[in-house]
Each structure stands twice: as C-alpha cells, then as structure tokens.
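As you look at this complex, bear in mind that one protein chain is not there, while each of the others sits in place.
Moving on to subunit A:
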Amino acid sequence: MNWHAVQAIYMFEMARTRRTLLQSIVSPVISTSLYFVVFGAAIGSRIQQVDSVSYGAFIVPGLIMLSLLTQSIANASFGIYFPRFTGTIYEILSAPLSSFEIVLSYVGAAATKSTILGLIILLTAGLFVPLHIDHPFWMLVFLLLTAVTFSLFGFIVGLWADGFEKLQLVPLLIITPLTFLGGSFYSIHMLPPFWQAVTLFNPVVYLISAFRWSFFGQADVHIGISVVAILSVLGLCLAVIWWMFKTGYRLKS
C-alpha cells in the first residue's frame, strides 16, 4: 500500500473542504434548517404524529439522508472530475498508485466530509426537535455505510461526466427526486397500495427506512431487507468502478 499517496490525496481533498467551507458545510446546514422551519414547525405543527412519532422528529432521518446522499455524490464526483477537467489527473495516473488506493483516498475523503455534514445536521435538528436515537451504534453504521456507498456512486458520476452540467444532472434529476419520493417526509405506508409497491423499486426507500429504524425502532421495510439493499448498491458501485479502472474508462486512452 502506498499510504503516503493515500494520505496526500485524502488531505488534499479535505483541504479543499476547508477552503470551500461555506459551500461544503454551511449551505446544506442552512437549507436543512429551512426544511425544519417549513416542514417541521410551520406545516408539521398541523400534521399529527406519524407512526407515533412527532412529525418534526419523524423527518429528521430523511433530511439527514437527503443531504448525505446529495453531498456524498457532489463531493466525490467533483473530487475526481476536477483533476480530469484541469488535466492534473496525469499526476495521479503516473503515480505508483493502485486503483484501490485512488478510490480509497477520494471516496474516503468524500465520505468523511458527508459524514461530518450528516452529524452537523443531526446536531442542528436537535435545536428544533427533541432527539431520541434508539440505536446510536446502528445510526452511525448506516450513516457511514450510506456516505461510503453514495461517495462511490459519486466517484462513478465524476468519471462518467464529461462536463460540469452532467455533474449537476445526477444529484439534481435523479437523487433528489428519489430521496423526496423515498419517504424523507412521509412513511410509505401513507401511500396507496399501488404506489407503495412502486416505491419499493426506489433504493433510497431502504436507506431512509433503515436510518429511521435506528432512530425510532420502526421501519417501512424490514431492517434486514434494507441492509441487503444497501450492501447490494455498495457492491454494484464497487463492480462498476472495478470495470471502469480495468478498461481505463475516461481515464486512460
């Protein structure tokens, strides 16, 4: 293992976060706070409890997931796309680095950032609603697992994208709708049976469900199924990245 290189890339990426602190940390916190104000306080006060949890508290896991998914993808995709865009990728490719080390450092940094962000949002939420976490250990596990999985997905997007607009495209047009429709703000049991069945094709449902289970001990989908679903997405992302490096997709001609 070339640990010096892994450390160099990881620290480089973390330094980028510090430079863009406002964009990386502050703006998601502000937008999440706005969700709490609108959905939690203003509208939420008129909504009765969902699954015996107050609506304000109920949306906390979904809100954290919403930011975690979009930020993991944004961080990881930008991290690998930017050197491709500027051409500095030549140095990464010519360095004595394995594909695994490249992925570990970029995805590790992206996942670290979004995990920190997730925890900050959790603390912010604590200012608006009384927080209760049934399974703190599993909460952290799901937080990390989701951050890693979607950072891997972001890495794929960053390799695939051949322009800045494509970087925005996936989080904006795919992930945000899937998260909104994945039960961030409602229990899928509130949907008519047909849409409940359709929703089960949305992988984000399983993430939010599992994460919510760690908070309140109850889930839309059985926790075991959720874990299998998350690990499947993780495995799929790893397989795609493996293929990309094997073929040199968009990296090596």
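Simple rule for what comes next: contacts are C-beta pairs under 8 Å (C-beta built on N, C-alpha and C of every residue); 3 or more make two chains touch, one makes a residue touch a chain; residues count from 1.
One rule holds for everything that comes next: contacts and distances are computed from a predicted model.
**Q** Which listed name, "ABC transporter ATP-binding protein", "Glutamyl-tRNA(Gln) amidotransferase subunit A", "Glycosyl transferase family 2" or "Lipoprotein", is the one UniProt assigns to the chain that has been left out?
**A** Looking only at the record, the undisplayed chain corresponds to "ABC transporter ATP-binding protein".
**Q** List the subunit A residues touching the unshown chain?
**A** 2, 4-5, 7-9, 12, 15-16, 19, 86-88, 90-98, 248, 252-253
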